[in-house]
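The complex is shown incomplete by one protein chain, all other protein chains being positioned as in the whole.
Chains: A, B and C, in written order; residue numbering restarts at 1 for each.
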Amino acid sequence: MAPQTPRLVVPIDVKKRPWEQRLPLHNRWHPHIPPVADVTEGEIFRVEMVDWTGGRIGDNNSAADVKTVDLTVTHYLSGPLRVLDAKGVAAKPGDLLAVEICNLGPLPGDEWGFTATFDRENGGGFLTDHFPSATKAIWYFEGIYAYSPHIPGVRFPGLTHPGIVGTAPSPELLSIWNEREKKLAEDGAGSLTLCEVLHQRPLASLPTAKNCLLGLIEEGTPEWERIANEAARTIPGRENGGNCDIKNLSRGSKVYLPVFVDGANLSTGDMHFSQGDGEVSFCGAIEMSGFLELKCEILRGGMREYLTPMGPTQLHVNPIFEIGPMEPRFSEWLVFEGISVDEAGRQHYLDATVAYKRAVLNAIDYLSKFGYSKEQVYLLLSCCPCEGRISGIVDSPNAVATLAIPIAIFDQDIRPKSGKVPAGPRIVKRTPDVLKCTYDGNLPITPNPGAEKKST
Amino acid sequence: MAPQTPRLVVPIDVKKRPWEQRLPLHNRWHPHIPPVADVTEGEIFRVEMVDWTGGRIGDNNSAADVKTVDLTVTHYLSGPLRVLDAKGVAAKPGDLLAVEICNLGPLPGDEWGFTATFDRENGGGFLTDHFPSATKAIWYFEGIYAYSPHIPGVRFPGLTHPGIVGTAPSPELLSIWNEREKKLAEDGAGSLTLCEVLHQRPLASLPTAKNCLLGLIEEGTPEWERIANEAARTIPGRENGGNCDIKNLSRGSKVYLPVFVDGANLSTGDMHFSQGDGEVSFCGAIEMSGFLELKCEILRGGMREYLTPMGPTQLHVNPIFEIGPMEPRFSEWLVFEGISVDEAGRQHYLDATVAYKRAVLNAIDYLSKFGYSKEQVYLLLSCCPCEGRISGIVDSPNAVATLAIPIAIFDQDIRPKSGKVPAGPRIVKRTPDVLKCTYDGNLPITPNPGAEKKST
Amino acid sequence: MAPQTPRLVVPIDVKKRPWEQRLPLHNRWHPHIPPVADVTEGEIFRVEMVDWTGGRIGDNNSAADVKTVDLTVTHYLSGPLRVLDAKGVAAKPGDLLAVEICNLGPLPGDEWGFTATFDRENGGGFLTDHFPSATKAIWYFEGIYAYSPHIPGVRFPGLTHPGIVGTAPSPELLSIWNEREKKLAEDGAGSLTLCEVLHQRPLASLPTAKNCLLGLIEEGTPEWERIANEAARTIPGRENGGNCDIKNLSRGSKVYLPVFVDGANLSTGDMHFSQGDGEVSFCGAIEMSGFLELKCEILRGGMREYLTPMGPTQLHVNPIFEIGPMEPRFSEWLVFEGISVDEAGRQHYLDATVAYKRAVLNAIDYLSKFGYSKEQVYLLLSCCPCEGRISGIVDSPNAVATLAIPIAIFDQDIRPKSGKVPAGPRIVKRTPDVLKCTYDGNLPITPNPGAEKKST
Partner (left out) sequence: MAPQTPRLVVPIDVKKRPWEQRLPLHNRWHPHIPPVADVTEGEIFRVEMVDWTGGRIGDNNSAADVKTVDLTVTHYLSGPLRVLDAKGVAAKPGDLLAVEICNLGPLPGDEWGFTATFDRENGGGFLTDHFPSATKAIWYFEGIYAYSPHIPGVRFPGLTHPGIVGTAPSPELLSIWNEREKKLAEDGAGSLTLCEVLHQRPLASLPTAKNCLLGLIEEGTPEWERIANEAARTIPGRENGGNCDIKNLSRGSKVYLPVFVDGANLSTGDMHFSQGDGEVSFCGAIEMSGFLELKCEILRGGMREYLTPMGPTQLHVNPIFEIGPMEPRFSEWLVFEGISVDEAGRQHYLDATVAYKRAVLNAIDYLSKFGYSKEQVYLLLSCCPCEGRISGIVDSPNAVATLAIPIAIFDQDIRPKSGKVPAGPRIVKRTPDVLKCTYDGNLPITPNPGAEKKST
């Protein structure tokens, strides 16, 4: 036996653009995007990743870049990686792929991140009806800690994790995705209420060749055209894992992913220095470039043994996770509650989404009394290690959701006090630097990367 | 100064029925239910409570009593208590009432509880379409631990808490509740999807005089009739707290409740030895009788200072909570994910309720491979200290919800293993005692307590 | 199966003196003190206990009672209890007795405790050379929390536990104890250094009939005389458990005690609402009366199977413990270090006791800068949930010990700050109530309980 230095499988140069990386990236899910490298069961390997935008968001005081970012570029993923067992036999459909996150972090030399809200007309977010403008906060890292010049008075250890880890879908599964999401986009009636409450459109992001990056598939070829027009977008989490945004998926965690294609074709990306449950502002974690050090194990037949596929094609499954032991300990939490009555007073039926929206709004209102603007709190709750719980889901008609915020991340005591306690600290106004987008309509729109790519 | 022995304010005799208790109980929310006692800011007082059914569910192997329980009796509450400050001045509307839970537990001599699912035709539950029959599991307590003869192989420390803690609504607030819930019950179209997914009816439980218990208001009087026909049911959590079922509201926690009426009129009930986030089986905690030892503080004007009322009447607020420091520590969790695609494969739009339903179903399927029936797991997930999280609520169209289960509560290792690991423990069949209702239609229906009361 | 209400096996009336209790108490270890009751494997039973002094210390502002307390009365224990298996067969020597602490707490109606230092001439303490006078602080309980009028500005949840849990020694083991402690008392040369450092005498408390209470053995009989003159004092922890003062032995913990006599003869006492590691002030926990709810299991032959007896008689063993899952969570700790160089600058060789003494002194000096007297801090560190660690025990000549204090127990931030931070909070002088003994030499000495007993 000998010590294993993680083998660098996917290197990233953050000074280069996504389509210029040595191993090509991809930003869609499709069974025919070829693996860029092989990894073997038991070995520790390192995958580096650009931030989800591939470097389009700058470390500066303007949200203009967020306002105009083209969401068809999301998310630039590293991989796919073909997973082999010790004898060189690839993972097979029906297997379960156990992926242990041995270590992870920001890329050396790139120790910063951003949290943002999209403009209502360009992606929106959970509270886009309340916060329709693009905003942005920059975070700097000091080892495990993050702080922001835009949200002074908070500093917290990051529960760093990948937003996206997933396997490639089979053609059948891809087709299921495309059909069900298309149906929703075309005929969203059943979800009318939530759609109104969230004020968001479109309901789903359907396949588009625009800004499509398909790894080793050369752009412009017929194969590229075919794949680009049917490949699934990376925004939602799905049966293959994907953008599940589980904030506790940090050091020492393990993901059990179903395998749908030969080799499993594992992809990762969208690194988060920290995120609150729900990632409410949409671009809501502390988004960064980063690296993962992973170890895989193939559980032969494990998908059938451990998961219970549903539906006619037996493909409706979800990954399983084991949370790692290495997490920040917080002992004191202030908890905000929301019920499924919306801001207009309308009663919804056991709707946890509405309830969570209210809990987040309640927390924003409350914390804005401590010297913050509501925009600052919205961004903060999106990225700090707060916990979003479904507390009650059966007491009709009200779902009850709660948002628990660790008190220790603030440099002031945010608990309610009786009038006898001097109100001093609460009136100290924070000095929020520019957060809101100052977009005047004249900023250059970020060009199509494909276009740029060609001109390069 | 001198030590304070908690003053017993509301005593309970579990051998007596709810309407026979020394201080009368109530099972509705209404501003005109008079306080049964006064408590003073700073004093430690003890409130005892019957279980939510008032003793209708027996410690036995049949779910017949669950099948036929009349939900109009829910929940028997202790109180209301009028809260005074040290000078004898009552809490006022606009104040915030801080209620610290100094201690709590089962009632001595009554150290057991039950977890159940209602029959689909009588209340149902979160998964009533999958589990339409009434079922029941009995739990026995050994100090902080609970175990069940009906779900062998698990034992866990309880995160004991009151399911219900709340203040009385003002007439205006009550009227808002009744109107919005009536509107939902009559015209549920907006929520059509969830309603279909959950297969539950009615959508809301509207006021009814049936089985109404109103404390000091004598039954049959015109005042009783008036109040009984407009008092709000206790099933949902609302602006006053109420049935919020927050499982971490245990020893050392603090609740900040808005005050809507003079004296606050604090009521508590529905003690839970333990509960999982969501309380999915509806009658889903380990339901028990119990006691609370409380200490109140009045934050004068705190409702206006700390909460941000919404809507025209400025009454749409929610309580705030501080979680206590005394909780069981678990280090290892197995996490199940669900996305907002329902079991039929239909795509829903950012619906956290659907996503959580899928997460729970995934967990049930998985754990049923370890020797349990699905009914057993459903009950277990409803009452063990599992955590239900809203992980992603912005990546349209899929909400992502997760259910994290502490591995240590099982006497076997429930993690996925590769085939090389002997499958031994997994095939050891648990020997579930009778759980399912054997109701043959001939069991006597529990009579109306009012009727009984009269005949007593 | 049926729920178990803990069976009250040893009742205590705190208004009565130790020798007036219904089931007689004892304050010595001896194989021939007869059991006062039987308990059966698997049953949950309740044992109530007086505080270690049997009520001699009052809830008042004078330490005079501490100054003159006669240590020959310590500790009043409840029991012994004979432990039988389900078939009625008693535990046997060589078995291991697993005792689970299902629940515990203060006695209802007696929710207070005290922390004290003895006078240098009457027991002393770990720092008696620095704090030679008797002092006392009273603590009041609010559920899980304790606060003291004598040490304002702190409040913490108690990690409540029994100071003493033990089995009866066999005659052989008793004889080993008496011999080795007598040898130390007579010829302490080997320990000269520590003895000097700690300034304490006597080195050991040898058997004495004075104030001896032997349960069912009638005082004055020849048997009483024999036992009283050879029974071991309860002050030190020994092979049978005894006064081990392990502060984490709280709800849900389990103790594995060796069995030396038929029936095991389990005794408990010396309840602590809270204690710091080391219990440095000697009378140093928050001492109180209280109750335990216990469940026993007999591991037949387990002493030989799991423990490794040493020495010729194979009796040198120590209990094993499992810490319970229900503990207060603290996330931030300030840690003080000490090395084995004493206050005079003298170098000791890998002496963890000297190192811990220095760590405690360092903490006292530091915290006294925040508005406390050193006496207050000494008492606080003795009883709050601080952790005393042996950090390094091999780097000769210095042992390194650390004392970690949870920051959250203070109502001010006790961390070091740069000069730029306003020094305000640090100069706010606490207003310590009377703590120090004002003993003028004329207070009546507490009479011998035996004498009182006779006159009763």
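FYI, a residue touches a chain if its C-beta (ideal position, glycine included) is under 8 Å from a C-beta of that chain, and two chains touch if they have at least 3 such contacts.
Source: prediction; values computed, not measured.
J.: So there's a chain missing from this view; which of the remaining chains does it actually touch?
T.: A, B, C
J.: For the chain that's not shown, point to the residue among C:T40, C:S373 or C:S391 touching it.
T.: Residue touching the absent chain, from the options given: C:S391.
J.: Among C:T40, C:S205, C:S373 or C:Q412, exactly one should touch the missing chain; which is it?
T.: C:S205
J.: Which of these touches the unseen chain: C:I138, C:A359, C:L379 or C:I409?
T.: The single option touching the absent chain is C:A359.
J.: Could I get the residues of subunit B that touch the absent chain, sorted low to high?
T.: With respect to the unshown chain, the touching residues of subunit B are 328-332, 408.
J.: Need a quick check: the contact residues on subunit C for the chain that isn't drawn.
T.: 96, 98, 125-126, 176, 180-181, 183-184, 188, 190-196, 198, 200, 202-205, 235-239, 243-248, 256, 277-282, 284, 297-302, 305-308, 310-311, 316-323, 325, 331-339, 341, 343-353, 356, 358-359, 362, 365-366, 369, 387-402, 404, 415-419
J.: Would you write out the residues of subunit A that touch the absent chain, in ascending order?
T.: 1-6, 44, 59, 100-103, 105, 108-112, 138, 140-145, 149, 157, 251-252, 293, 295, 324-330, 408
Please note the rule applied: only the chains that are shown with their structure count from here on.
J.: For this assembly, give the contact graph shape among line, ring, star, complete and other.
T.: The chain contacts form a complete graph, every chain touching every other.
J.: Rotating subunit A so that its CA atoms sit on those of subunit B: what angle is that, to a multiple of 5 degrees?
T.: 180
J.: Is the contact between copies subunit A and subunit C built from the same residues on both sides or from different ones, judged by whether over half of the numbers are shared?
T.: Same, since most residue numbers here occur in both copies.
J.: Subunit B to subunit C: how many Å between their CA centres?
T.: Their C-alpha centroids are separated by 41 Å.
J.: Find the geometric centre of each of subunit A and subunit C from their Cα atoms only, then give the gap between the two centres in Å, rounded to an integer.
T.: Comparing mean C-alpha positions, subunit C is 52 Å from subunit A.
J.: For subunit C, give me the residues that contact two or more of the other chains.
T.: Counting only residues that touch two or more other chains, subunit C contributes 328-330, 408.
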